[in-house]
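Note that this complex is displayed minus one protein chain, with the remaining chains in position.
Chain IDs A, B and C follow the sequence of writing; residue 1 opens each chain.
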Amino acid sequence: MQIARDILLHSYRSMRTIREFEERLHTEFATGEIPGFVHLYCGEEASAVGVCAHLGESDTIASTHRGHGHCIAKGVDVEGMMAEIYGRSTGVCRGKGGSMHIADLARGMLGANGIVGGGPPLICGAALSHKLLKTDGVAVAFYGDGASNEGTTLESLNLASVWKLPAVFVCEDNGYGEATGASYACAGTQKDRAAGFGMPYFECDGSDFFAVYETAGEAIAHARSGKGPVMLHVHLARWYGHFEGDAMSYRASDEVAQARKDHDCLSAFRTRTTGAGLLEGASLDDIDSAVRTRIEAAVQAAKAAPLPEQEDLMRDVYVSY
Amino acid sequence: MQIARDILLHSYRSMRTIREFEERLHTEFATGEIPGFVHLYCGEEASAVGVCAHLGESDTIASTHRGHGHCIAKGVDVEGMMAEIYGRSTGVCRGKGGSMHIADLARGMLGANGIVGGGPPLICGAALSHKLLKTDGVAVAFYGDGASNEGTTLESLNLASVWKLPAVFVCEDNGYGEATGASYACAGTQKDRAAGFGMPYFECDGSDFFAVYETAGEAIAHARSGKGPVMLHVHLARWYGHFEGDAMSYRASDEVAQARKDHDCLSAFRTRTTGAGLLEGASLDDIDSAVRTRIEAAVQAAKAAPLPEQEDLMRDVYVSY
Amino acid sequence: MSKKSFRQAINEALRQEMRRDPRVILMGEDVAGGQGGSSGVTDAWGGVLGVTKGLYTEFGPERVLDTPITEASYIGAAAGAAATGLRPVAELMFVDFVGCCLDQIMNQAAKFRYMFGGKARTPLVIRAMYGAGFNAAAQHSQALYPIFTHIPGLKVVVPSSPYEAKGLLIEAIRDDDPVIFLENKVMYDDEEEVPDEAYTIPFGEANLTREGNDVTLVAFGRMVGFANEAADRLAKDGISCTVIDPRTTSPLDSATILDCVADTGRLVIVDESSPRCNMATDVAALVAEEAFDALKAPIRRVTPPHTPVPFATVLEKLYLPDVGRIEAAVRSVMGYKARQEA
Partner (left out) sequence: MSKKSFRQAINEALRQEMRRDPRVILMGEDVAGGQGGSSGVTDAWGGVLGVTKGLYTEFGPERVLDTPITEASYIGAAAGAAATGLRPVAELMFVDFVGCCLDQIMNQAAKFRYMFGGKARTPLVIRAMYGAGFNAAAQHSQALYPIFTHIPGLKVVVPSSPYEAKGLLIEAIRDDDPVIFLENKVMYDDEEEVPDEAYTIPFGEANLTREGNDVTLVAFGRMVGFANEAADRLAKDGISCTVIDPRTTSPLDSATILDCVADTGRLVIVDESSPRCNMATDVAALVAEEAFDALKAPIRRVTPPHTPVPFATVLEKLYLPDVGRIEAAVRSVMGYKARQEA
């Protein structure tokens, strides 16, 4: 499979932006300045980016509590995201949502979600909009291995099939729901579940951008062509705790180190693209440093940004009331 | 497979009792004397009876809105059921539950249920009780094809596998959920769903008592032996509308007639048992007439029974308050 | 103008709005009925009590969508569709089933706009039947509007007659916020004159169905009719009542309630929902805080007891508020003498 240079560069930039964003949040959280719960997507970047590479702005995604990566991959404003996480009025949600509720409907981003399994039903609706409004769009639900057991998710697989919706169910399987292993919590297999709800099943290694890109391409094309929904099962590893503050005693001491060493989507991407002469190391270096600068600026801007005002408390509960 | 004579006679009596109970309710409902919603189990008798033949009083079942058959098969008092449906104080629930809420915990009958998909989670709990209290018992959830799509049902399949519960999930597939065909509402297959949640799958023709008896025997033995939950998919036809009052315009005009002709569990049972010399026609005739007398008496008793009293309104909301 | 039943009024509202705006769609269990059936007849039911009958035939399978029996996914789908350009009217059948899908209503649809800093619009209507009196027992007879009223981000409509139902449903469909629209199942055959053309009744504007000087009655949904009857009976004894139908519990027309209490000085609230944390307590608290000065007597509530809804007819009758109990409550506040006066 040939991938155009600009897509490669864009994808690398997105993955690097997510990585930098998350690593920086990890450091910043430790200072105590970031309020609330923060769930990092580090190590899973290729999934969001490989999937979203096939989506246009009018396609729709729904995300999870671990949503920063999906937001960035779908094009949500990074500075606005950072400000949101800091609870500033310049945040994409004016500081009223925080990390778990970043959304940008204008960019087809239907929201991170504090409710496990909250997204899949919404995505059935977004897919229905695409179908009835004939936008040629698809709607993509990202959800975790833990969420793959929620009734809302399972019902949505069935509903999407019954309505033959242009929906893509991306099960991001990082092996854990909080501190519980998927091997404990998920009986059977995702593959059989896909069959159980009458949809094609795709799977791939989520640390390999090229594998995700290719498999997601097929899966999304199927849904977009009107043949009904699909499931894409992405195998991943999360590099930090469930949320910031989690000591991760339930994981073998070298599990994360191993993943960082052997399953780093960014270094794999670099090795492959430079090795094959698709991209030059220098271009990637340029991206790395541009991203670093951008995130630094985003953090500084967020810290300096104004807080919400009293009137924001009562605002936007309703369109009219 | 050899089935003891007393089991055969008991099973025939149960099926006949259900049939007579339901046919009589059909007639009585038309007179306007029976309040509320009534869902008849006619045509599906062999499922409840073939499954419950393998259960003792200390095993547990949970039923549905179409619950009369399960109750009778599990040994709930028929006179008390009739009185309940008539809203009398002599009813098994003192007239406070009605058709959709008949229960008898002392007989391991955890309740009919007005909520589609309400029973499977409860059965996980009952199975957990059996497991932890070491009763050697199993817990059985009856649920329809329509209910097979509810999140509660699907989550329960997973939970039962994760906890390795002695639970049996009996999907009574009569082809319809209300006025909607299962072919429309259920994507994929029940078999793949069982696999998707890691449990063995069994299926049988629900109009054939012997098929149900045999298959349920295997399925229940598996669960009882501690090997974890199973799914039993029973193919059925319902002989009346979804509830009394349903004109059934969504069904081909001969569909029910055909089922009554070719898939009548009672006449199939009679043909087979008398043909093979297992039972004599006269014994079955005796049962038929005894049952007829019993149901007639139950109806008369129900009609003559006292109504609940004012004090019943406030009673039994809590054990103590 | 012609006599229409509550059922017809709702059907007509849906039909007219679907004709007017192609983005309005319907979904729910058997809102058409017959999909996958052996006769090939579709639009077989038009909802479990026939309220949406004929809409599938007119608007087809793209706009009248039968769903599997999976409330969480299709109510959530309705929310998702609403946030992305459609204007879905989702039918939950019995409001009692909200326990299967509350999250999608409470944490998703209701909160999108606020959580997302004002960037979402969720023009969603959820229709559902409520109420006792149908011998439908504990899981098919609840009122539950207090639960929705409690949740910021939702609007809640409880129409009291066919005329009200049509105008309020059209308003709900045109509204840009999530609206819970509750239909008392016992009222579907009630009839009255209802305009043939489309019209709207604004939310948050109470309707005074009687005006009087002695006692203010606030009643919701089916209870409005009971309150009017009680008022008519009381009038014969010279007790004159104002009867307020707030129409929507959220937003609530507090101003009208407070004005009327300022005039009458006495308040009785009639609410068929369970008595704790319900609309009767809500209105009582409003008045005890903001019209305290005007009050000449205790605020009386006429509600069911704190029990599930019983099945048997005799018990269900005892359970529900009735005209007699409303009358008695009014007489008791009329007869009230403060201890210091007595």
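Just so we're on the same page, contacts are C-beta pairs under 8 Å (C-beta built on N, C-alpha and C of every residue); 3 or more make two chains touch, one makes a residue touch a chain.
Keep in mind the model is a prediction, meaning the values are calculated, not measured.
S.K.: Counting contacts across the entire complex, name the shown chains the missing chain touches.
M.R.: Displayed chains contacted by the hidden chain, ordered by label: A, B, C.
S.K.: Looking beyond the chains shown, say which of B:E57, B:D285 or B:D316 touches the absent one.
M.R.: Considering the complete complex, B:D316 is the one touching the chain left out.
S.K.: Given that one chain is not shown, which residue among C:V51, C:I151, C:I201 or C:M334 touches it?
M.R.: Reading the full complex, the residue touching the unseen chain is C:I151.
S.K.: Which of B:K96, B:H222, B:H263 or B:R294 touches the chain that is not shown?
M.R.: Candidates B:K96, B:H222, B:H263 or B:R294; residue touching the omitted chain: B:K96.
S.K.: For the chain left out of this view, which of A:G69, A:P120, A:G177 or A:G206 touches it?
M.R.: A:G177
S.K.: Touching the hidden chain in the full complex, which residues of chain C are there? Just list them.
M.R.: Interface residues of chain C facing the absent chain: 72, 96-107, 110-111, 114-115, 137-139, 146-147, 149-153, 249-250, 252, 273-274, 276-282, 284-290, 292-293, 295, 297-301, 306-308, 310-311, 338-340.
S.K.: Could you pull out which residues of chain A are in touch with the chain that's been left out?
M.R.: Within chain A, the residues touching the omitted chain are 35-37, 87-88, 93, 95-98, 100-101, 113-117, 146-147, 149-152, 176-186, 249-253, 255, 307-308, 310, 312-314, 317.
S.K.: Tell me which stretches of chain B touch the chain missing from the display.
M.R.: Touching the chain left out of view, chain B contributes residues 60, 62, 91-97, 101, 103-106, 110-111, 113-115, 118, 120-126, 128-130, 132-133, 139, 151-152, 155-156, 158-159, 162-163, 315-321.
Everything that follows uses one rule, which is that only the chains that are shown with their structure count from here on.
S.K.: Which label fits the chain touch graph of this model best, line, ring, star, complete or other?
M.R.: Shape = complete; every chain linked to every other.
S.K.: Which chain's C-alpha centroid is most distant from that of chain A?
M.R.: The chain lying farthest from chain A is B.
S.K.: Indicate the whole-number Å distance between the mean C-alpha point of chain B and the mean C-alpha point of chain C.
M.R.: 36
S.K.: At what distance in angstrom does the C-alpha mean of chain B lie from that of chain A?
M.R.: Computed from C-alpha means, the inter-chain centre distance equals 45 Å.
S.K.: Where the centres are mean C-alpha positions, what is the separation of chain A from chain C, in Å?
M.R.: The computed centroid separation for chain A versus chain C comes out at 40 Å.
S.K.: So which stretches of chain A touch two or more other chains?
M.R.: Within chain A, residues 151-152, 155, 158, 162 contact more than one other chain.
S.K.: Return the residues of chain C touching two or more other chains; collapse runs of consecutive numbers into ranges.
M.R.: Residues 67-68, 70, 72-73.
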